[in-house]
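Take a look at the structure below.
== chain A ==
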Amino acid sequence: MIGNFSVGLSTYLLVGAMLFCIGLYGVFAKRNIIAVLMSIELMLNAVNINFIAFNRFIWNEKIGVNYLLTGHVAALFVIVVAAAEVAVGLALIITIYRNRQSTDVDDLNWLKW
Partner candidate 1 sequence: MTALPTVSSMSMLLPFTLLAPLAAMLLIVFLPKEETKTIKIIAAMGMLVSLVLSLYAFLNYQWEPGGMQYTLTIPWVPDLGVNLALGVDGLSLPMLLLTNLIGFASIYASWNIDKRVKEFFVLLLILIAGVMGTFIARDLFIFFLFYEIVVIPIYIMVIIWGSTKRVTKEYAAMKLTIYLLIGSAFLLVGMVALYLAAGANGNPTFMFDQLSARQDLYSPAFQKVAFALMIVGFGSLISMFPFHSWSPDGYAGAPTAVSMIHAGVLKKIGGYGLIRLGIYVLPVGASFWAPYIATLAVISVLYAAFIALAQKDLKYVVGYSSVSHMGYVIIAVAALNPTAATGAVGMMFAHGVMAALFFSMIGFIYEKTHTRNIADLGGLAHQMPRLAIGFMIAGMASLGLPGTVNFITEFTIFMGVINVLPVHAILGIAGIIFTAVYILRTIANVLFGPRRAEWDHLTDIRGPELVPLVIFGFVIFFAGIFPNVLLGMIDSGVTSSGLAKVLETVSQAKIGGLF
Partner candidate 2 sequence: MGTIVFFIFAILSIAAAWMVVTSKNIVHSALYLALSFSGVAVLYILMNADFLAAVQLLIYTAAVSLMVIFAVMLTLRGDICESNTENKSWFAGALVSGLLFVVIGLVVFTNADWRVLAAPWTSGGSAEDFSLLLLTRYMIPFEAAAVLLTVALVGAVILAKGVNESK
């Protein structure tokens, strides 16, 4: 079974999905806000895997060789945005921590009625 199994698009997509869902679970379940941020990073990574997998396995002549790396470009932009997000997000966390002496999401519940 292993023998005629080849690593294809769907395998990568499943890996991405798994990472994404783990990240999602982290976002839902963790109390520490930094852990939530880390989970988001996991999700972004999962998305990047998908981008690159599609870029790797789906291609046809019409796209032309010049645009061969469009998926890579998208992934790069994701990384850029993720970096910016981490920077700003951590700065926010530190500010919140400075004000509330807490990084617990449960304490940050003043977004209600």
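The set was built so that all candidates are chains of the complex that A comes from, given by their letters.
What to note about this one:
The rule we apply is simple: contacts are C-beta pairs under 8 Å (C-beta built on N, C-alpha and C of every residue); 3 or more make two chains touch, one makes a residue touch a chain; residues count from 1.
Predicted model, so just to flag it, every value in this text is computed and none were measured.
With chain A as reference and 1 or 2 as options, the touching candidate in the complex turns out to be 2.
In the complex of the two chains, the chain A residues touching candidate 2 come out as 2, 5-15, 17-32, 34-35, 37-39, 41-42, 45, 48-49, 52-53, 55-60, 65-70, 72-73, 75-77, 79-88, 90-95, 97-98, 101-103, 105-106.
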